[in-house]
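The complex is shown incomplete by one protein chain, all other protein chains being positioned as in the whole.
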Amino acid sequence: MKNLLLTLLLMCVLFSPLFATGTENLWTTGKIHVVLGVLLTILAGILVFLFVLERKISKLEKTN
Amino acid sequence: MFREISLLIKKDLLLEWRMRYAIGGIVLYVVATVFVIYIILSSEKATELVSYRWWSVLFWITMLFTAVNAIAKSFTQENKERLLYYYTLVRPQSVILSKMLYNMLLMLLLSVIGMVVFSLMLGTPVKNYPLFLLALLFGGSGLSFVLTLVSSIAAKADGNATLMAILSLPVMLPLIMVLQQFAGNAFFINIQLADVLKEVAALAAFDVLLVAMSCILFPYLWRD
Partner (left out) sequence: MSLLRQLWWKFLCIPLLFYAFFTGMYLPLGPGIVRVTPASVQRGATISIDIQGYNTHFKEDDPSLNVILKNDNNLLCASEITIGSSSVINAEYGIPPDLRTNNKKDYYNLIIYNEQDGTFFLRDAFAVERADTAKGISMKCTTILEMVSPEGKNFPYREILYESIRNLFFHVPMWFTMIFLMLIAFIGSILYLSNGKEEYDLIASSAAGVGVFFGTLGILTGMQWANFTWGAPWVNDPKLNGAALGMLVYLAYFVLRGSLNDETKRARVSAVYSVFAFVIFIVFIFVIPRLTQSLHPGSGGNPGFNTYDLDSVMRPVFYSAVAGFIILGCWMLSLTVRYRQLFKIQSEKN
């Protein structure tokens, strides 16, 4: 639970620039959602990598 | 070295002669494929029905899969003990070079047969025959060079056809792209050899690269 909150907080900090730039029509004409999508994809990819590695290591620890 | 290569090629030719049904099978494969295309196009001349681009797509796809099927067996037709015996007698470079040359001859024969069968059954948009034959020469040799090395790799994994296809198709892609662009010139009467010198040079350089890499890499494959 604590970790989840920390992650959320970290994500808010990380994505704060998205809400800080530009003018009022950023989201419609500015296509910033494309950038957001790309960033989320990369983040999700790295998280999946970590998750898979984590599970492999736990399995290794169990057989030990 | 040259003597070794020529002896090995002679040996391959002799083997092929003894197993005549194998080469017959490959020729039949080409004819049957073209016949299927002919039937699917509902028995009309392809040149009347589809543009020359599609003709060239069909032609190169047919050649590609014929090549994969024809060359896949080059390291699996002889048993392991006999291959081991060759390895004690000759240099590895001679083995791979002789196989490459032999496969190149086979591929040239097959591509000429393919072209003839295509022209007979589907018609042909080719206007400049020397240029197209040049494309077949470079293309056929390039494809056979790539496939020879890949078939020696696939043979190590008790090569099945799927493995052969997935290993070779991506590495053949650059060749096919240049080739298809180059051979497309043969559909126009007014293009001379001098206009396509850049592509000829690219294809020739690619073939040389393939030969060099095969000679360097093959010795690592044969030790066992």
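As written, the chain order gives the labels A and B, with residue 1 at the start of each chain.
Following the convention adopted for this analysis, contacts are C-beta pairs under 8 Å (C-beta built on N, C-alpha and C of every residue); 3 or more make two chains touch, one makes a residue touch a chain.
Owing to the predicted nature of the structure, the values given are computational and were not obtained by experimental measurement.
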Query - Contact partner of the left-out chain, one of B:Met63, B:Leu149, B:Ala186 or B:Val211 - result: B:Leu149
Report summary line: Touch assignment to the omitted chain, from B:Leu7, B:Leu41, B:Val200 or B:Leu217, lands on B:Leu217
Query - Residue, one of B:Ala22, B:Leu84 or B:Ile166, that touches the chain absent here - result: B:Ile166
Query raised in the report: Can you list where subunit A touches the absent chain?
Result: 14, 17-18, 20-23, 25-26, 29-32, 34-35, 37-39, 41-42, 45-46, 49, 53, 56-57, 60, 63-64
Requested in this report: Against the chain that's been left off, what residues of subunit B make contact? List them.
Outcome: 149-150, 153, 156-158, 163, 166-167, 169-171, 173-174, 177-178, 181, 198-199, 202, 206, 209, 213, 217, 220-221, 223-224
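Note that only the chains that are shown with their structure count from here on.
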Query raised in the report: Hey, how far is the Cα centre of subunit A from the one of subunit B, in Å?
Result: 48
